[in-house]
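The other protein chains are all here in position, but one chain of the complex has been omitted.
This part shows subunit A:
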Amino acid sequence: MTNAIRFWLGNAPCTVTGPEAAMSLLDWLRLNRARTGTKEGCNEGDCGACTILAVRLDADGETLVWKALNACIQYVYMLDNTQIFTIEDLAGGYPAGNAAAPALHPMQTAMIDHGGSQCGFCTPGFIMAMTAAATDPATGGPDALSGNLCRCTGYAPILRALEEATPATKAWADTLGTTIRDRLRALDRTTPLHIDAGATRIDIPRTADQLAELCASHPDATLLAGATDIGIWINKGGRTLPHVILTTTATDLNTIREDDVGLTIGAAATWEQALPALTRLLPAAEPTLRRLGGRQVRAAGTVCGNIANGSPIGDGPPILIAANATLTLRHGNSRRTLPLEDYFIDYGKQDRRPGEFVEAVHVPHQPESLFRTWKISKRHDQDISAILCACRLTVTDGLITDARIAFGGMAATSKRAPRAEAALTGTPFDATALARAQDAITQDYAPISDFRASAAYRLTVARNLMTRLHHAHLGQEESVHA
């Protein structure tokens, strides 16, 4: 049977097709599989109560990629070729029946020992997120928990449990490697799938060429990458998507390429995958990039999806615009490349023609410059920006020769600040230039008031961030988040 989604749930191979394939993973687990350990706290990716563990085989056919994902905004059709674990799979050791394995997973034991659960509703989601984090040496501490909310504990005992059980959890994951690799290798990863899931048609291409052909012949279909934006339309907007084409299954788009021109991020690459390369290229942007969503959102959401979505409050666009990124759009076999800023035409309107899709975003090597990005929001982690500011100043012989300043949250699109850039270009960055840039910023933008911030606050902060930029120029930048 080819036209079905195939994956592993714990020790059970699963083959799903028809309307079931269009269910959210969370509903499918709870309703169809009676796996009620995975909880629903919000159904929109923001609380982490539904976190599950997903393991996939990298393009090399060897490396296993462990991720924590929010099951509420994953759909069963996104799980082809995936090994899933839910909280029910952790206890009792693994593989099942291994008598030597302890009854509880080390992360579970640590949560009990440290009093990490009070009402317990958030607990399974935390444990799954913590288990995923333990497999990733680059995460730990609060960042590992950035996608999970707990209203009871205040987090201290959970952080203690995470620290204590991380080494044992890493070892646990290592012992599973061979089994999972064998399972995933045995699944078919090359035949495109077409699934008729009742009200929704789903196309799963395996290559960029197949994707290009599908897009061109079905210009009205919805392209779906990580579904971290689309999931909200479905779950909260009540939208049924008549035709969905997946982008992330095109393995040749799951690429992060670093060469002498710069960095190319393919349409299927997630924020989590892109983070190391982006950090190498734009080290100063790392703290901001780590605040884009929480861990689960960065593990699912793609860089290109963030751009394609065209939201005026997306964090990716201003950063990438300041870095002078370009975008490649593809229609069939023809491609065009444009400066990223030109892609955003107006609120809800991007320069994407029918049948086109975003194939990749390119970030060139950066000149010697002062590069800064700042995200202002009510909460540090997993909050949408009230203001996002990204600046790149090239200073030669004491004069600013090039200024790129882009803001999110200040206009109907991510937008550059031409007047402020002009005010800074061709002068030394002194008090006069600063004052001119501050005044110019208030003319560059006419932001709106919403529940995240008032227009006045947005403008004041935009001005003040010019001061912060000046401080950075002087090597005196300070931040409470440092």
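Couple of notes before you dig in:
Here, contacts are C-beta pairs under 8 Å (C-beta built on N, C-alpha and C of every residue); 3 or more make two chains touch, one makes a residue touch a chain; residues count from 1.
We adopt the following convention: contacts and distances are computed from a predicted model.
Missing chain, UniProt protein name: "Xanthine dehydrogenase XdhB protein", from among "Zn-ribbon domain-containing OB-fold protein", "Phosphate transport system permease protein PstA", "Amino acid ABC transporter ATP-binding protein" or "Xanthine dehydrogenase XdhB protein". Checked against the full complex, the one of A:16, A:47, A:84 or A:304 touching the unshown chain is A:47. Take subunit A: the residues that touch the chain left off the picture are 27, 30, 34-47, 49, 86-88, 90-91, 104, 107-109, 111-113, 115-124, 127, 141-143, 145-146, 148-159, 222, 229-230, 232-233, 236-238, 294, 309-313, 347-349, 376-384, 386, 448-454, 457, 460-461, 464-465, 467-468, 471, 476, 478-481.
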